[in-house]
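Structure below; questions to follow.
The complex is shown incomplete by one protein chain, all other protein chains being positioned as in the whole.
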């Protein structure tokens, strides 16, 4: 793949790094993978890095005094440093979790643990009268943990609605985020609508009332350059598997001074300072939040994924996806009987496009796609309340990544035509 | 590797499957890896299985309706079924976690969540007056989560002591486990002493008082045939990385009827039934306990590890380790100034041998080993209270596995001699 | 893959013209079932008359497969003895879990045999079973019935 800075992304070269993309499905159809919003594929350098680690340096990290343990610890911590700098963080601000979902749960549980964790933890404590603010477009991962926190503590959940064109309805922001607000949690980019939310506006308001900001960056970090320090958020999460890295690893970012005083969540080995039968004290962050033998080779793999993305260049990735989004929106808009769910243009939106086809259930549309070798996702994409708000039971979602070709957009558009033809509904020419 | 049932384990053949074992360390010394208690190494078939999955069938599981998603879901669920049958469980009783530590935390948090989870969850609820019983030989992973549960709920932690020969002191079992006891949590095999604890006795007493039994099977499942149903425990945990499988995956076993009514822990995608902004309901087990995109390729890898162990035969593994333990105990006992921490013979004990050398701090002993290419662990091995109980600050631990040769025991014994020589202490001949 | 093997004519017919649709009174028990991955849902009512399934009525939203299979269900069970109906439930469930390997018995499943192609697609099996699960659940909730779990 090219690393020359002025040239656009060389998709052919990129694709050559992804073995799975050259397979066929359903009786010899070339795979058109448009489900990267669910999980991305892995390039050979990532697979190789993990394997090399396992064949040469595998050991338990931060626990051994032999050469393998040293090498493993170095590899693990180097990966942390690399990943931290990828998102504008320091290594101590990067906690490895199993996925983004765990990261959000970590913060939510630390907040309920604050009730019994002593005076230092006071600023995390929530209870009756306190409010947690989310949005109606959240992935279940950034909704249910907050519902549960409210259930455990008696706090109240409130939320932003969504406008008809798929943006956050900020018209009542100042009422919604108020002096009682303890947390404002929202997606950087919606995994359904593709909408990129106005982080700056929300952070500014949250600061005014002293609320913590939790950013769900699952769909932003893989797709464009993100700097958490610059965004000014307090916490953020993302998952390795959506950014060319392994499954089983995610990241919780937390501002240093918050992690310093936040109570632990999972407890056990490697996160302690002193253990007695009666009680224990805990290590400083990030170790305090990494209990047990961690996902070592997966951290190494995620480090290699970051190297890969850096070599391609995140701006180039974003630019390529912009082209894909534009062509997809144009293509789908040209079809009668197709309704795009979310912003109709590419302003503040990524290359994730959800839509419905009049007269055909999304599951049936998806089946037609599948028969053509086009892998999309159908259903509510873990954003059921959003679908309810849009008055649709489900949708079809095509989500693109750096390895998708423009011609794959055409496969998508043709797939819709084929579905309309097969089910004999509107507009099939 | 051989699969003929009467022959002993063919170590040479096994070793050929582990690329890392042929590397050298510290200026060309052959690696003698005696730290499998911390983490095991991975054989090529496991690495290959994971890579094959990633290069051909990788997709988000339980979420897609395209061919890749189908294949990935099948691979993930087949792995679950395989792993379940390896430990005498049904697939629905196997919950994938990131490690054993998460599994124990899952149960401990589900128990504090029971307070606000409705009447069905009543049997998991704990509070002031209730007691949780652990042992002094627990790994921090099976101690700190229970301390924290007590801190959250006001319950009381109690524990079994350890006898001078490294066994559980059961003399006051009937007082310790009583009508107030809600949970009895203990290690199947100690990760320091090698002691195999009397599960049957403890389960019987726990049953009498209606307490739940949580078995930490981290050091048993990798080393001998274990059947949770037969043992009659309620919950059990183990980690993939200690049994030839990937890091980043562990298993929580729970009896079906308990998982059915246990409140969720981590919440988010894939574990829900219905989600509304106001509240949510949850899927049946095991999905209820697997929030977010799971460790898919790691499950496939762990499935391959189980295949590998089955092909070798767990009885053969146990027998081989028995020989290693015997030779280690004999060898160390033959040295003056060496004290074995734990049972002095191989009755109800595995091939994990901790010891101290008079006049040399364990860290310094470990350094000598390291210089000879022998990888052992030094410190408290995440069992600090046990070391305090034994009145030692730390110990050296050699932990063996199926790929260790008898000659590696000799390297260990020679290493002790070399340490005694270097530091000029007792018995150096 | 050829789409026709999944979407047999019979299935599309039931989808476009569902039988016995709509919620009716009176009824003995109701069940609400949902497919959490796609949001498909069905509300289904059962009325028993002694040992006979006197009526099954339903309302729901979902894909062609879930809608058609519920429509087929009503054809198969209304007017049958509970025992016969549960046997059909068993047969249909078994067919759907066969991964497309089964040879369905047309005498038992009638239009239901058209779903053999669906059974090849695990993600759609849940769709095909949605209404059937609701039927099973609703029957279980009627006080008169003695359900032997299929």
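Order as written gives the chain letters A, B and C; numbering starts at 1 within each chain.
Here is the rule we go by: contacts are C-beta pairs under 8 Å (C-beta built on N, C-alpha and C of every residue); 3 or more make two chains touch, one makes a residue touch a chain.
Not measured: the values here are computed from a predicted model.
Q: If I'm reading the header right, one chain is hidden. Which shown chains does it touch across the whole complex?
A: Answer for the hidden chain's contacts among shown chains: A, B.
Q: Taking the full complex into account, find the residue in B:310, B:367 or B:414 that is in contact with the omitted chain.
A: Going through B:310, B:367 or B:414 one by one, B:367 is the residue touching the chain not shown.
Q: For the chain left off this view, which of A:32, A:46 or A:65 is in contact with it?
A: Answering carefully, the residue with contact to the hidden chain is A:65.
Q: Kindly note down the residues of subunit A that lie in touch with the hidden chain.
A: 62-65, 69-70, 73-74, 272-274, 283
Q: Which residue numbers on subunit B touch the omitted chain?
A: 26-27, 361-364, 367-368, 370-371, 378-380, 384, 387, 393-394, 422-423
Convention: only the chains that are shown with their structure count from here on.
Q: In whole angstrom, what separates the CA-based centres of subunit A and subunit B?
A: It comes to 31 Å between the two C-alpha centres.
Q: Centroid from C-alpha atoms only, then distance subunit A to subunit C, rounded to Å. What do you get?
A: Their C-alpha centroids are separated by 38 Å.
Q: Counting only residues that touch at least 2 other chains, which ones in subunit A make the list?
A: 26, 363, 367, 370, 378-379, 384
Q: Would you mind listing the residues of subunit C that make contact with two or more other chains?
A: In subunit C, residues 37, 121, 124 touch at least two other chains, as defined above.
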